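What follows is a single structure, and I will ask about it in a moment.
Only one protein chain is missing from this complex, and each of the others stays in its spot.
Right, subunit A next:
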Amino acid sequence: MMIGAEGASSSKKARISENPVSKNRPYFALVVDDDPMIRRIHSMILKSVGFKVEVAENGKEAVDLFRTGAKFHIVFIDMEMPVMDGIEATKAMRAMKVESKIVGVTSRNSETEREVFMQAGLDLCYTKPLTMAKIVPLLEELQKN
């Protein structure tokens, strides 16, 4: 009996063995969020399916990473952050011709706010928190491309 993890062990083993990322070249992800708890959780979810993960605390740090030549297959970016928010950072990344898939992650429910975020150049927008169910289809899409 595994303490504190009833039913988790078998699903964990199944997920990792079916992980499409680990069978091929590594994929790189950037997690952009001012909340250290979210950075920790989202990084762990992505690492668990084989991503190499970097983190940034705000939009400016994310943009600076791309300016220095860093490349990521996918970016998960929060909407509301100090210094530079997700909307401005996404606009800046697209203006720099960043071709990474950019996925907005927000706890905002307002359709208007999400639409503004999408218009900045997102490929997708998810509600926090990220879950395995939201990430797996993204991996499969990266794998196909």
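As a working rule, a residue touches a chain if its C-beta (ideal position, glycine included) is under 8 Å from a C-beta of that chain, and two chains touch if they have at least 3 such contacts; residues count from 1.
The rule we apply is simple: contacts and distances are computed from a predicted model.
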Of the listed "Exosome complex component RRP45", "Glutamate decarboxylase", "Histidine-containing phosphotransfer protein" or "Globin", the name UniProt assigns to the chain that isn't shown is "Histidine-containing phosphotransfer protein"
In the whole complex, of A:30, A:45 or A:84, the residue touching the missing chain would be A:45
In the full complex, subunit A touches the hidden chain through residues 1, 3-8, 11-12, 15, 35-38, 40-41, 44-45, 48, 107-108, 128-129, 131-132
